[in-house]
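Provided herewith is a single structure, encoded as structure tokens, for subsequent inquiry.
Missing here is one protein chain; the remaining ones are kept as they sit in the complex.
For reference, chains read A and B in written order, and residue numbers begin at 1 within each chain.
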Amino acid sequence: MKAITLLLLLLFPFPLYAEFPTGSEILKKIDENLVADQAESLTTMIVHGRAQSRTITSRAWIRGSDEAFVEYLSPAREAGKKMLKLGDKIWTYTPEPNDRIIAISGHLLRQSVMGSDLSYEDITENHRMLDLYDAVVEGEDNLDDRQCYVVKLSGKIRGLAYDSRKIWVDKQRFLPLKEERFAKSGKLLKTTRITEVFQIGERWYPKRMTFKDMLSKGKGTEYIIESIDFNVKIPEHRMTKAALRK
Amino acid sequence: MIRFLVKGLLRDPNRSVFPVLIVGAGVMITVLFYCWVLGVREDITRTSAVLDTGHVKITTKAYGEIPGQMPNDLALSGIGRLVPELFRDCPEMDWVPRIKFGGLLDFPDDKGETRVQGPVLGMAVDLLTPGSTEVRRLNLAGAIVRGRLPEKPGEILVSEEFAEKLGVDLYETATLISATATGGMAVQNFILAGTVRFGIGVMDKGTLIADITDIQYALDMADSASEILGFFPDMNFDEVRALGEKTRFNAVYENIRDEFSPVMTTLKDQSGPGEYLDWVDRWIFIFIFVFILVMSIVLWNTGLMSGIRRYGEIGVRLAIGESKGHVYQALIGEALATGMAGSILGTFLGLGFSYYLQEVGIDISGMLQSAAILFPNILKAKIGSGAFYIGFIPGLGATVLGSLVSGISIFSRETSQLFKELET
Partner (left out) sequence: MLIIKLAVRNILGAGLRTWLNVFILSLAFLTIVGVQGLLQGFNQQAMDAMIDMELGGGQFWHRRYDRYDPLSIENAHEKMPESLTRLIRKGEATAILMTSGAIFPEGRIQSVVLKGIDPAQTLLDIPSAILQTHGEGDIPALIGSRMAKEARLEKGEVVTLRWRDIFGTFDATEIVVAGIMSTSVQSVDSNQIWIPLDTLREMIQAPGQATLVVLSKNLRNIPPDDGVFVFRDLDFLLKDLTAFIKTKSAGSSILYVLLLFMSLLAVFDTQILSIFRRRKEMGTLMALGMPRTAIIGLFTLEGALHGVLALAMAAVYGVPLLALAAVKGIALPSMTESIGLAIADTVYPAYGAGLVLGTTFLILITVTIVSFLPTRRISRLKPTDALRGKFT
């Protein structure tokens, strides 16, 4: 048996690998699409609760891999709330009459944002996947009529929220159309799906995504990018705690 | 005849004042005992009724399955319609919405950033509506250690122990960080108006009490509540009526098989207090029965003795020609009068003391080192309907019975002998 396998491998060494880029090449291309030095975006989040759904819009600025600023625009009770992430620290600001800056740490980081299936960690993520994960191409698949590579990611640094992920990457546009996030034990914790994409300049970018926590019964959260601008110049004061109160 | 008897009673304090006082004292103790035991019975359920179960409780079906997790995403909605409906269908009961929640209470420094924080269990009740019954029901005024009750929106109370541990002062800003009913992060500022002590270990570690309107706003629960509690008048749990109310209410919503449809349970449905109440009732019955029996023996003794001490007088009356039956009748008549007077006096006094104990109670916190405390430390009596007549069983019944028995000897003795007893 082994001999035959070996023989097959020797006879057809290339077709199995030749047309596949390496994992890191794929990650690099994904990062080129998704990771920006800086960007300003307008997003809508639809949270499907057990009783009702809610729609939350926000404007976000991101700079580098670990700085982000989010301002919520609607609904009325969320409007004016802001969130700042600098490095591994997150602050939220609740406007007058509360006028409070609260440092989010430990347990609070794991809380979902506005009741969605996204945690604060999820929502402020702008790391290059390449820096966090080792990638191995496992095969290919067809998803929503798009040809995809199936890539297995395993964490290469300590303390990542998800130890491993599996992504279905569009062969042409290099967007992870589907993603599964796993616990260390390999148990599936969360899935995301990109259901609509758009092109902006050279980049392909998700237009509409769905997040779902796989351990609980929830109906998931939809995330829609209304607009995004990668050429914006973010002023220095934007990424400061003082900006929370402005 | 009656006037004669009454005059005789009034003119001879040995015949009237003393027996009436003894009977009165006995009756008073009986009434007090009865009311006190009822108060103790109530104390057992009151804490859980007031804090948790109500006499009846309405939640959504889904919430009722896991109330311990305080799943406010499963809260009752439309309470603005539901509560008036309940008042319409059952006006003699008090219906109050409440919200239970968990969270962090965070005290900022002067830059508005976190200085100290700690976990709290929150209870939102109607604190501010004029005429709200909740403040009194929870005895919040009595439980205040520092500060005062919330008087306007945005003011809260926390456990004294919690405030002490965090080292926070009155009138400081306290920010509640919690989850909205939809799961988002809720941040809401309050002013710490006062601190309370509950006398229940777990609650003293970190409880927050806020006005329900504030919390509805903070947790995005407009027109919603975790639960609606129903209370009978005077906190008097009436099992039969509670069951009736439950059947009636649940029948209305029976056909809606929605997990968000409201369901009513009674205090007895909650296995803890329910079983406990049955148990306590059994013991109370035994206790009161034995007490009344014993008190009857005491007062029967009194009746017996007041008959015996008057053998001399009876001898004279027989000697001057009164018939034995007439003397016996007069004796019983007097016993009736003293028994009645004593019972009325005793019941009156007993009710008076019981009323005091019901309204004010005995503050045993002095015996417990700590000063102000909410629940178990103010012991209260409770005037049940039985209190108005129970004293008459030993007071009137036993006294008359005692006379009846001691009077029999009138018939068995010779006039001459009774007369002799007068002489000696």
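Keep this in mind: a contact is a pair of C-beta atoms (placed from the backbone, for glycine too) under 8 Å apart; a residue touches a chain by one contact, two chains touch by 3 or more.
Not measured: the values here are computed from a predicted model.
**Q** Can you tell me which of B:Phe4, B:Tyr171, B:Trp279 or B:Tyr389 touches the chain that was removed from the display?
**A** B:Trp279
**Q** Who touches the missing chain here, A:Glu25, A:Asp99, A:Asp163 or A:Asp229?
**A** Only one of A:Glu25, A:Asp99, A:Asp163 or A:Asp229 touches the chain omitted from view, namely A:Asp163.
**Q** Tell me which residue among B:Leu157, B:Val187, B:Met295 or B:Leu351 touches the hidden chain in the full complex.
**A** Considering all chains, including the one not shown, the answer is B:Met295.
**Q** With the full complex in mind, choose from B:Val40, B:Val83, B:Leu243 or B:Val316 the residue touching the hidden chain.
**A** Per the contact definition at the top, the residue touching the missing chain is B:Val40.
**Q** Can you name the residues of chain B that touch the chain not displayed here?
**A** Within chain B, the residues that touch the unshown chain are 14, 18, 22, 25-26, 29, 32-33, 36-37, 40, 43-44, 47-48, 51-52, 66, 68-69, 71, 104, 118-119, 199-202, 205-206, 271-273, 275-276, 278-279, 290-291, 294-295, 297-298, 301-302, 304-305, 308-309, 362, 364, 367-368, 376-377, 379, 424.
**Q** Tell me where the left-out chain touches chain A, residue by residue.
**A** These residues touch the chain not displayed: 106-107, 110, 155, 158-163, 183-185, 187, 189, 215-217.
Quick note on the criterion: only the chains that are shown with their structure count from here on.
**Q** Which of the residues in chain B come into contact with chain A in the complex?
**A** The contact residues of chain B facing chain A are 62, 73-74, 77, 106, 108, 111-114, 175, 177, 179-180, 182-185, 187-189, 220, 260.
**Q** Inside the complex, what are the residues of chain A that reach chain B?
**A** It is residues 47, 49-52, 54, 77-78, 81, 92, 94, 97-103, 108, 111-116, 245 of chain A that touch chain B.
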